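As you look at this complex, bear in mind that one protein chain is not there, while each of the others sits in place.
After this line comes chain A, so read on.
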């Protein structure tokens, strides 16, 4: 990135610019880490709820039910993390994650 040479050059020392850039970078990383932590927690909770929902499938074999739940989770969890992390504008990624989590909660409450 090209640094602009403005009239205020004498007032802003290069070290201060570098420190401010570093600070910005640190804040960006912290924001990303925070978002990732929230997204992962939400996705994990959704995955756990889906595993519980899978126990209500109409099969006798308990192992089969957990296996099928596992298949859904292995596909859904990475998608939820990626979508939640990618959709930053207006927080639509998080909203989508919340919708998925809410759907899993509702599926556990209502009979199917």
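Keep this in mind: a contact is a pair of C-beta atoms (placed from the backbone, for glycine too) under 8 Å apart; a residue touches a chain by one contact, two chains touch by 3 or more; residues count from 1.
What we mean here is this: contacts and distances are computed from a predicted model.
A chain of this complex does not appear here, and its UniProt-recorded name among "Putative spermidine/putrescine transport system permease protein", "Isoquinoline 1-oxidoreductase", "Iron-regulated membrane protein" or "Gluconate 2-dehydrogenase subunit 3 family protein" is "Iron-regulated membrane protein". Which of A:16, A:30 or A:74 touches the hidden chain is settled by the complete complex: it is A:74. Only one of the listed residues, A:38, A:51 or A:105, touches the absent chain: A:51. When you scan A:17, A:41, A:64 or A:106 for touch with the missing chain, the hit is A:64.
The omitted chain makes contact with chain A at the following residues, 1, 25, 28-29, 32, 36, 44, 47-48, 51-52, 54-55, 59, 61-62, 64-71, 73-75, 77-79, 81-82, 85-86, 88.
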